[in-house]
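Below you will find the structure I want to go over with you.
Every protein chain of the complex appears in place save one, which is left out.
Lettered A and B in written order, each chain numbered from 1.
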Amino acid sequence: MAQVVTDILSVNNPLFRVYAFYCSILVLKMMFMSVLTSYKRMTTKAFENPEDLAFLNGKLRTDESVERVRRAHLNDLEGIPIFFVVSLIYILTNPSYFFATTLFRVFTITRTIHTIVYAVVVIPQPARGISWFFGFAITGYMALHNVSYFLR
Amino acid sequence: MAQVVTDILSVNNPLFRVYAFYCSILVLKMMFMSVLTSYKRMTTKAFENPEDLAFLNGKLRTDESVERVRRAHLNDLEGIPIFFVVSLIYILTNPSYFFATTLFRVFTITRTIHTIVYAVVVIPQPARGISWFFGFAITGYMALHNVSYFLR
Partner (left out) sequence: MAQVVTDILSVNNPLFRVYAFYCSILVLKMMFMSVLTSYKRMTTKAFENPEDLAFLNGKLRTDESVERVRRAHLNDLEGIPIFFVVSLIYILTNPSYFFATTLFRVFTITRTIHTIVYAVVVIPQPARGISWFFGFAITGYMALHNVSYFLR
């Protein structure tokens, strides 16, 4: 039994490696939102804090293009940390390698598409809605799977 | 020693199973906030993004009932991911099964009550304050316990 468990939470477990890889990609994607917010603030000169105004003749104002990036970032905060937790627990339920890898990959790809169509190149709906729904459905599936697995 | 540690982070450890179960329930509860926000936006026709307006004759405006759900969701983001981390570390300090299970259960129940009295059926204070305080106190207790345990 020790061996089995050790194999699960280990850099030698191929599924854990996949998890660690996609989580790190998703973190980089989230960090990109901070960079994009700063960039938008600098190009629109729209700042929130008086102490930032010395910068580039900034003004204390909101700009729609900045707010859009912040909404995309908040949506990440709502959807991605819960994925980190739920998918780590999901690995421990010993799912199929192929299926779990597909879930992690589709989550990462569709969340990246969500960011692009929301905050980089705005694309008419339902592009954002559909890309959001994939992440939501995958997280929900794993959470329900976990609840049923650990209820026993 | 290997056996002991293996037992801690394992689907065979009853306490880890309890942790995995309540975390997954909490994730589902958080996901419900996204559904509730969408529902409130659709019924009040209050949207944030121009590309969403084609939907149901929506308007670009804020609505207090939508904002209330979003505040409850943000409060979840402030309180629940830190619980996920602190309680996982707490398990590793080898606490009493009964006591830790009680903490996880009370946290989950009071955070659910918090959501209900904040965003579903608004109930006068101190209902929200008290339900919030339970979660805060439990997270704070475990964090302080962890600090003192790992300081040694």
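The working rule: contacts are C-beta pairs under 8 Å (C-beta built on N, C-alpha and C of every residue); 3 or more make two chains touch, one makes a residue touch a chain.
Keep in mind the model is a prediction, meaning the values are calculated, not measured.
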Residue of A:Lys40, A:His73 or A:Arg128 in touch with the missing chain, whole complex considered: A:His73
Hidden partner interface residues of chain A, rising order: 2-3, 6, 9-12, 17-18, 20-21, 23-25, 27-28, 30-31, 33-34, 48-49, 51-52, 54-55, 73, 77, 81, 84
For chain B, residues in touch with the removed chain: 1-2, 5-6, 9, 68, 71, 77-79, 81-82, 85-86, 89, 92-94, 122-125, 128, 136, 139-140, 143-144, 146-147, 149-151
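Quick note on the criterion: only the chains that are shown with their structure count from here on.
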Length of the line joining the C-alpha centres of chain A and chain B, rounded to whole Å: 18
